[in-house]
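Take a look at the following structure, please.
Complex shown without one protein chain; remaining protein chains in place.
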Amino acid sequence: MSKLATMKEAMSRFVCDGDTVAMEGFTHLIPFAAAHELIRQRRRNLTLVRLTPDLIFDQMVAAGCARKLIFSWAGNPGVGPLHAVRRALEQQQPAPLEFEEYSHFGLALRFQAAAANVPFLPTRNFAGSDLVRVNPNVKPVTCPHTGEELWSVPALAPDVAILHAQRADEDGNTQVWGLVGVHKEVAFAARRVVVIVEEIVSQELIRRDPNRTLIPGFRVDAVVCEPFGAHPSYVQGYYDRDNEFYVRWDEISRVPQSLAAYLDKWVYGVADRQEYCRRVGDALERLRGRPVLCEPVNYGY
Amino acid sequence: MSKLATMKEAMSRFVCDGDTVAMEGFTHLIPFAAAHELIRQRRRNLTLVRLTPDLIFDQMVAAGCARKLIFSWAGNPGVGPLHAVRRALEQQQPAPLEFEEYSHFGLALRFQAAAANVPFLPTRNFAGSDLVRVNPNVKPVTCPHTGEELWSVPALAPDVAILHAQRADEDGNTQVWGLVGVHKEVAFAARRVVVIVEEIVSQELIRRDPNRTLIPGFRVDAVVCEPFGAHPSYVQGYYDRDNEFYVRWDEISRVPQSLAAYLDKWVYGVADRQEYCRRVGDALERLRGRPVLCEPVNYGY
Amino acid sequence: MPDFTTQEVMVTTAARMLRDGEVVFVGIGIPNLAVNLARRTRCPNLVLIYESGAIGARPSRLPLSIGDSVLVTGALGVCSMPETFQYYLQRGLIDVGFLGGAQVDRFGNLNTTVIGDYHRPKARLPGSGGACEIAALARRVLIVMNHKLRSFPERVDFITSPGYLDGGNARQRLGLPGGGPAAVITDLGVLRFAPDTREMVLESLHPGATLEQVQENTGWKLHVASPLRTTESPTDEELHVLREELIPPGGAR
Partner (left out) sequence: MPDFTTQEVMVTTAARMLRDGEVVFVGIGIPNLAVNLARRTRCPNLVLIYESGAIGARPSRLPLSIGDSVLVTGALGVCSMPETFQYYLQRGLIDVGFLGGAQVDRFGNLNTTVIGDYHRPKARLPGSGGACEIAALARRVLIVMNHKLRSFPERVDFITSPGYLDGGNARQRLGLPGGGPAAVITDLGVLRFAPDTREMVLESLHPGATLEQVQENTGWKLHVASPLRTTESPTDEELHVLREELIPPGGAR
């Protein structure tokens, strides 16, 4: 049964004020179009969860969507700091921002525990790190078989997961390649799942390569077809990261005024991602790479 | 660095008497050729580990290779019981056989724990089952975060994993599609890993579809190229299960004499898998299916 | 004589216990036929999952095992077994699981492990496979078995897969997430479990079966619903799909 929706519909229907929202994608597949729609819809008091807040949460924090941040590395990858997040954490500007901090492993493991529906998972990580001192969610656990002392993190089940992918069918059967990050764990951890894709394909195409399917349709509440929906991040095989923008963001976000001006022009100032794309113009097409196709494999019997 | 080896070399070099040997593959990719070589080399006192002992362990038990069996479902799938395993468990014939029994989930989780190098993993399974009464390895554990009582299993790290796959390069970078069972977990859980493949392909081909790689070469100690090495089980895209043989095995294995005669003719009576294949003859070619190719995906940037 | 077989009654009865859109853990044999029948009739959106990891399978012939290659070709997805058990079953995403066994008792506990003593068995059976976790974690379980006295003891020799244990709220007390057995479909009739005691109750007899047959083949004094209904016969449409589409003349059974 078709789960196709517009971005407006999907965000208003499946993301509520006060929700815990995981918007994942490690450098790859960051759902910027969804974030911009949530900013336009003035969603408030969200607990935003990502390993790497990246520009997407820098923008949402600056726009006032967030009450709390759960993260493990808050920087502009390969460029510098996240100025809006830093202003919120250091000077409570524009508003105080609660936060909860892990390492990548720790936060990924919280998603995995929720996906598996166990209340915790054990790890050999964390010993000696001050993270355990400042984060009471990292607790010791004793192995009932060997008596070893390990550390553990609790499950984290977001109210909603927003995940970008290369393609899906109308039912939401979603295929991803390239870096997969924690996409699968988040999709199974969350109560509701919204998938945004570069293209909707026939179920026949999905069925021709079942090992490529990362999220089964019955786990998905809505599928949004939004080409270039991950810009300025990238989608393997579709377009590369707009690194110039990541570098430019350092300037834009350095003071609240220029950041506000950016939001006015590129988020509030456009109706949707299509208008955003028209405004970005040819620069988008220049991000398209040369095709590098894999060889088909045989699923016959 | 090439890890190519013949089956004889790989089995004599990496499997020692007394080892704990995981030979996985759920219906799909069962490494029969490796088992036959181990029988020919008269390997002894092995602890054999598989979710489904299947015909492969029925044969190894009858041949006297096994001291102990660790399993979760000991039957001839879709046909009936495993007569040799039953004789060993019920009548200690030809010799007593120790065993340790789980559910599929429990045994899969033991592999996963070892792959992750944690001494245990928790589960909501097992409550109320007599499995916890007869298997002291299934122990309760309390969640340090919620106080919930769960059950847990200890890590199981085999001395050697023997895994069949569709293809690998000479370095052992291994690609699998179709049912993957617990292949990845076993490959990371084991101390040594031997991969048997239908074909050796160029590293370029592997690199054209990195998401298809299930086992990285540096985890692999030896790669054996053995076409039809999984017969009478199947390899998706290469040949289907020889179901007639699975049915015939019920007859063959019903009494020790006919089973011994089978081993004499088809295992001891052949030098290697190539001779076995020549002896099986055209029946093998009839198991080849029609090709059903997937569409290539684009890895460009 | 009715113009349908007992197996056809069992299949259609099981098929009618499924709701459209449900996610079903499928086995081979009768459950496989029941799920595919339901999908082709009342439940077009049923999602089939096999514990082997095949999701949304569209088998072009009847699978000979739960790991059959036909379950992969044209499937919607494939996942590893640790994922199947953790992200699907333990996650609570499986609505219905089908189980059978050598023995089922008055509280729906199932034995597929041993007849007699565990360490000195009269007969050693295959063991749990995925049955224990399906019984523990699926939202509800449908049990399909032939009704024989040796298969319906008052107490199973070994609880491989927990039903309602000693009855009442024993499952909740042990913290079992799944809902437990919803019904037992045999070759003689349909049995359900009393909401309070969780003891098996004969709900309906298949056409041609008698209460005496059922009681003779049950190892304890069986509770009987009143009125005791007759299981609805397969419809012509169901029989057509079953005979022409699922078990094509000469097709594997």
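To keep things simple, chains are lettered A, B and C as they appear, and every chain counts its residues starting from 1.
Simple rule for what comes next: contacts are C-beta pairs under 8 Å (C-beta built on N, C-alpha and C of every residue); 3 or more make two chains touch, one makes a residue touch a chain.
Please read all numbers here as calculations on a predicted model, not as lab measurements.
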Shown chains in contact with the undisplayed one are A, B
Tell me which of A:77, A:269 or A:296 is the one touching the absent chain. A:77
Residue in contact with the excluded chain [from A:179, A:205, A:263 or A:283]: A:179
Of A:8, A:44, A:68 or A:124, which sits in contact with the chain we cannot see? A:124
Quick one: which of B:13, B:42, B:133 or B:207 touches the chain that's been left out? B:207
Hidden partner chain, residues of chain B it touches: 1, 115-118, 173, 184, 188, 203, 206-208, 210-211, 213, 216-219, 299-301
Spell out the interface residues on chain A facing the chain that's missing from view. 26-28, 51-52, 71-75, 77-78, 81-82, 86, 89-90, 101-106, 108-109, 111-112, 123-131, 134, 148-149, 177-185, 234, 236, 240-241, 243, 289, 292
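Heads up, the rule we're going with is that only the chains that are shown with their structure count from here on.
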From the C-alpha centres, identify the chain that is farthest from chain B. A
Centroid check, CA-based, most central chain -> B
Could you work out how far the Cα centre of chain B sits from that of chain C, in whole Å? 28
In angstrom, rounded to a whole number, how far apart do the mean CA points of chain A and chain C lie? 40
Compute the distance, rounded to whole Å, between the mean C-alpha positions of chain A and chain B. 37
List, in ascending order, every residue of chain B touching at least 2 other chains. 123-124, 148, 177-178, 180, 234, 236, 240, 289, 292
Where in chain C do residues touch at least two different other chains? 54, 69, 72-74, 78, 86, 90, 177
